[in-house]
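Only one structure is covered here, and it is reproduced in the block below.
Every protein chain except one is present and positioned as in the full complex.
Then we have chain A:
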């Protein structure tokens, strides 16, 4: 049942992402999403991937987010209808709590295929698949250059002019 409860918290986080009218609460939804995401992966035996997921979400994406939102702050941030989201979470939680007896179902848990992958996957990625790392770096560089070029048009309020029609 632990897995299902974490899935419900993930649902709450992801619903918050698209329900909120302000990007602040969307970022909060991403934070709420990443914690159970890493939890459920580590619960099923993986160690490397949840660490990387958590690092990239919290340490990467959400560090960049306050810097960019400080440029264009919003005066009254709000969520569309928080009652609906909480109601949805309570509904699904009631289904989960009524379906399971034990908090941790030890006999039904399956030992997942992700265990032990850190011994094989990441090593191969840097060793014989090194070209892929360089290709990935190049793609990220191109994406950065493209994003900087396009957002330079913000000072002429081009993208903002389109999305506020």
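Please note the rule applied: contacts are C-beta pairs under 8 Å (C-beta built on N, C-alpha and C of every residue); 3 or more make two chains touch, one makes a residue touch a chain; residues count from 1.
Operating definition for what follows: contacts and distances are computed from a predicted model.
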{"item": "Per UniProt, the name of the complex member that is left out, chosen from \"Translation initiation factor eIF2B subunit beta\", \"Skp1-related protein\", \"High-affinity iron permease-like protein\" or \"NADH-ubiquinone oxidoreductase chain 2\"", "value": "\"NADH-ubiquinone oxidoreductase chain 2\""}
{"item": "Full-complex contact with the absent chain, from A:55, A:91 or A:139", "value": "A:139"}
{"item": "Residues belonging to chain A that touch the chain removed from view", "value": "132, 135-136, 138-139, 142-143, 145-146, 149-150, 153, 156, 158-159, 161-162"}
